[in-house]
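Left out: one protein chain. Kept in place: all the others.
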Amino acid sequence: MRYRLTLFLTFMLAITLVLAACSGDEDESAEEVDATESSESDGEETDGSEGEGDSEASGESAGDQVLVFARGGDSESLDYASTTDGESSRVTKQIYESLLDFEKDSFEVKAGLAHDWEVSDDGLTYTFMLEEGVTFHDGTDFNAEAVKTNFERWADPDHEFAFTDDGYVYSMYGTMFGGFKGDEGHVIKEINVVNDHEIEFVLNQPLGFFLQNMAMSYFAITSPQALEEHGASINENPVGTGPFKFVSWSKDDSIVLEKFEDYRKDGLPKLDEVIFQVVPDNAARLIALRSGEIDIMDGLNPDDAAGIEQEESLVLHTRAANNFGYLGLNTQKEPLDDPLVRKAINHAIDRSAIAEALYAGYAQPAVNPVPPGYLGYNDELELYEYNLDKAKELLAEAGYEDGLEIELWTMPVARPYMPDPETVSEIIQNDLGKIGITAQIVREEWAPYLEKTAAGEQELYMLGWSGTNGDPDYFLSSLLHGSNAGSSNRSFYKNDEVDKLLDQAKRAVDQDERADLYKKAQEIIYEESPMIPLVHSEPVLATSSDVKNYVPHPSTSESLAEVELDR
Amino acid sequence: MLAYTSRRLLMLVPVLFGMTVITFSIIHLIPGNPAQTILGETATEEAISNLEETMGLNRNYFIQYTAYVGDLLQGDLGTSLRTKASITSEIGPRLAATMELTFFAMIFAVFIGINAGIISAWKQNSWFDFLAMVFALVGVSMPVFWLALMEQWLFAQELGWLPAYGRQESRNPIDPITHFYVIDSILHMDMKQLITTLKHLVLPSIALGTIPMAIIARMTRSSMLEVMKSDYVRTIRAKGSGQFLVIYKHALKNSIIPVLTVIGLQVGVLLGGAILTETIFSWPGIGRYVYEAINYRDYPVIQSGILVIAFLFVIINLVVDLLYAFIDPRIKY
Amino acid sequence: MTEPILEVSHLKKYFDIKGGVFGKSVGEVKAVDDLSFTVNEGEILGIVGESGCGKSTAGKSILRLIEPTDGSVKFEGTDLTDLTSEEMRQLRKNMQIIFQDPYASLNPRHKVERIISEPLLVHGMKSSKERKERVKELLEIVGLEAYHASRYPHQFSGGQRQRIGIARALANNPKLIICDEPVSALDVSVQSQILNLMEELRDKFKLTYVFIAHDLSVVKHISDRVGVMYLGRMVELTDKHTLFEDPKHPYTRALMSAVPIADPDVERERIILEGDVPSPSNPPTGCAFHTRCPYAMDICKEVRPEFENVDDKHLVACHLYN
């Protein structure tokens, strides 16, 4: 019995080896097999989607317009509003559309499902004119009622589609619209359907970045019929109006989308199929790109980027910065309550060294707590000069000519804005040592770290922030508004003037006016140094040179409607 | 045999109970408030208290545990915090993926390992023996990720023979039935798909199977050498039988028992510890599922993943024990 | 005759057989089943029997190396089965055991010095110089050289190892030594050396032996009285001359006739027993030997024969003589 098994195993191994060896001419033979094969499989598929057999066949014969987008992790959920995961919005961006949209490479707002919009002078009423003749992937019509249903779903935990019992929380809605239905700060007072293609939002108070919000992929529109039909499992059965419709999702592996033939824009999308493939290992992903198995790879190692630039068959892309890592200073604690000390530290940190060490240069030393390219980014301010003499002077001025001792809290986990906190903390410790500040590194587990820094136990600490809707408010107010001290403002920075500027900017409707207000706030912050922005990382990615019209968006989610493959 | 089997099954009960206690405790053993850990730096207090409410973290431990075990008994592993999907349905395909990979890795390891061990023992101190044992030593100490990347570099990038990642071609996915893709492609009667699936299995199986292969080879060799010295092998040779019969019938069966122990342990290790291989080869398996859940602090998934892996481990070792009894008539049932 | 130094009465040792779903005890192996005999001071009592008859278990039960299930063992009037383990430990000074396989019973990682001096230390010889002296003395007594003390067991031949085992047993001047197959692993020419040594030592130190063996000729050579065991019970016990000249029990007779004699001229009637010794977990009813006995009667299947005197001091358990 035993050697019968051995023989079987020998046989199995032989097969595997033959498979490996004969793979070279597999393509030609595959063609022949396929002809008989596809007809057979057609007959057997009963519950597959109708078009699948065709699309598969056309996908095979055309072959070209199937794009494989490889990334490091899978999507959490395909219900965009209940997650803040970037890998999720990357996919839902293709399936869903919002009322407005961002320009290809910036956070500038443009038309989306609404081709036009009006804002009342008091900034309290927004009217959107919706595209006509748009249908969802399930064939139902897109109209103002659908928009209303979606917004009510997010605002009202008791809404029939809120799925609160299934753990759905629309945290981004709460953040962006000041809370939920019934909350004090909730800005949306009412939503009025004017007619099928016109909808009116009435606000309690002006919200400077309301339009920005409407362009976010978090607030896209789902087919109400799909919500009815799929209920809480809408997260695995997305139905939108976007250029691609959902086909299948094999978790931790791939999500398959196919061309939506009735897409509202003629001639788009150009691709027949998009496959989001999970390839967790950076090196493996690069190998797959080189061997032609994938077309776009996200999450390139900065160290590999230089090599890519040399390769003819590959193209290197940089995504504009949309985050920053910072060294926080607890402004309530001695000696950090003294702006002179804070400025001294600011002069002592060598940001370029950090950018070089961690991102191989694919990062910018940060000046402001807002990424460059954002509305109101103050480009008149210059980087705090890395100047140890000046730093020492400032310290002496503050009365610490003999140096001082301080705690430096270091993050226990890696984040996109801080891929290696341990190294950063060592660089900082070293830099501070040069001006006589002895930094003691403190390590905590992640949850206690967050709890204790929110409670203000720390002195120096490390954290960061990532953008979502491309509005400066999300950075500046969260991190530095006095009302957020003890939650997201862990520097406990309270400056009435800054608070006033930020509040005004939040309510202002005119974008230029907002930009001015933010610039002023940044000046004060720059001067007071409540936190030391370190770097804005610029993620790098690579595509095969066959991929055309691909433009990475700073939000990490770009529409692939115009992308095509040229091979 | 029946009594032995049922006794072994009964002995599982306390083991399973212990496992549930341990997995249940995981969430309460991490420092700090679990809800804060899960939600991260942008969490509001309200979100934290909401989550505590949903997860029942504010109830007393006993009630929480009872509810946990009650759900488990109904086959309900809970809901993933991250994806809001039922863990039971999420874990199935991943388990299948891991089991398929483990199966082929073990076939590779067992086939090569046992044969190399046998030939080494047979031709003791020959150049083959020497080479095989050097190779086995290297195999044991070789970092899996390095081997995996070398395989990818050579067979995927340079030679283009085999795919670098995944269980199937992205551009031509399979329609899963059992989620064991080899079985699925047979069920679909799709020869091309079967070949593709097998091709995807080659590199990760080798990467994953190399360490067990080396261990099995060394174990088989020493076990064979022991058996070859035994009186009954001398008897069989005195009967006039050839080496092949001696080795593949008698010596192998006798030396397989310690090897079987190793195989059982290794299967367990592979099931739970294939994270590296699964990551490098983009294998959507259970190791990566748990690993990612750890990154995202998705505690229900961590609990369930560990529970399922531990359960499989226990079952495999049970099977190994039953196999002993099957192979060796001296083991009392 | 003097008072018996050792008095064993109704000694029993049953081992449980585990099985079933819960691993409960499903039966017993009656390794030693109601064994009684006495040993006088200075005497050598031989116990013979085939493998599985319980002779070794009996030896170990007497010293409480394994706990007897029932019965009593009196050593110089003290009932050993009543003693605490500490008292027993003290008493072991007077009672020693020598095992069959000298190699397995000596720790291969210890030098002979340590092996022999260990019992000395246990029983209170604190001075290491004294112990060294004693080890030297003991080695000479058993026919080895003093320099052997610094060697390891594997450096010795089988006979020499058995000498070491004996030296260790003698270390604390015991009164009684239980010899469990002490020569059966040895070559013939060495076996006679050890037997002679043991006899010399008996005379020199006034020792008492219980000599357990399966080899009838060896037992006959060394013993004063001989007991024959079959399936956990004594079937015959008397002084060796009576036993070998006039064996009563059919088993004893068969056993004797089966021993090959190295003399081509000896012609004798051979009794070849049928079959194997039955399993002690399921011994036959009545007389345990009836399944193989050429003289078995009906009563043998039902009634267990008493172990009683047939002639003067000749105990037999057989219905033929009652």
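Here the chain labels run A, B and C in written order, and each chain numbers its own residues starting at 1.
The criterion applied here is as follows: a residue touches a chain if its C-beta (ideal position, glycine included) is under 8 Å from a C-beta of that chain, and two chains touch if they have at least 3 such contacts.
Going forward, contacts and distances are computed from a predicted model.
> Which protein name, taken from UniProt, belongs to the chain you can't see among "NADH-dependent phenylglyoxylate dehydrogenase gamma subunit PadE", "ABC transporter ATP-binding protein", "Cytochrome C biogenesis protein CcmA" or "NAD(P) transhydrogenase subunit beta"?
"ABC transporter ATP-binding protein"
> Using the whole complex, pick out the displayed chains that touch the missing one.
If we consider the entire complex, the absent chain touches B, C.
> If I consider the whole complex, including the chain that's not displayed, which of C:Ala146, C:Leu195 or C:Leu320 touches that chain?
C:Leu195
> Just to verify: which one of C:Ala171, C:Leu216 or C:Leu237 makes contact with the chain not shown?
C:Leu216
> Could you tell which one of B:Arg82, B:His188 or B:His250 touches the chain left off the display?
Within the whole complex, the residue contacting the unshown chain is B:His250.
> Taking the full complex into account, what residues of subunit B touch the chain not shown?
Residues 125, 229-242, 245, 250, 253-254, 327-330 of subunit B touch the chain absent from view.
> Name every residue on subunit C in touch with the hidden partner chain.
So the residues of subunit C touching the unseen chain are 50-51, 157, 159-160, 187-193, 195-196, 199, 214-218, 220-222, 244, 254-266, 270, 272-273, 275-277.
FYI, only the chains that are shown with their structure count from here on.
> What chain is most central when centres are computed from CA atoms?
Closest chain centre to the overall C-alpha centroid: B.
> Quick check: how many Å separate the C-alpha centres of subunit B and subunit C?
Result: the chain centres lie 54 Å from each other.
> For subunit A and subunit C, what's the span in angstrom between their mean Cα positions?
The separation of the two C-alpha centroids amounts to 86 Å.
> Round to the nearest whole Å and give the separation of the Cα centres of subunit A and subunit B.
35
> In the complex of these two chains, what residues of subunit A are touching subunit B?
2-3, 6, 9-10, 12-13, 15-16, 19-21, 23-24, 26, 30, 33-34, 37, 40-41, 44-45, 48, 56, 59-60, 66, 68, 70, 73-74, 76-77, 79, 82, 84-85, 166-169, 171, 174-175, 232-233, 235-236, 248, 250-254, 256, 273, 275, 277-281, 283-285, 287-288, 290-291, 293-294, 445-448, 450-451, 463, 487-488
> Would you pull the subunit B residues touching subunit A in the complex into a rising list?
Residues of subunit B touching subunit A: 30-34, 36-37, 40-45, 47, 50, 54, 79, 81-85, 90, 93-94, 104, 107-108, 110-112, 114-115, 148-149, 152-153, 155-157, 160-167, 169-173, 175-176, 188-192, 195, 198-199, 201-202, 205, 248-249, 252-253, 256, 279-282, 284-285, 288-289, 292, 297.
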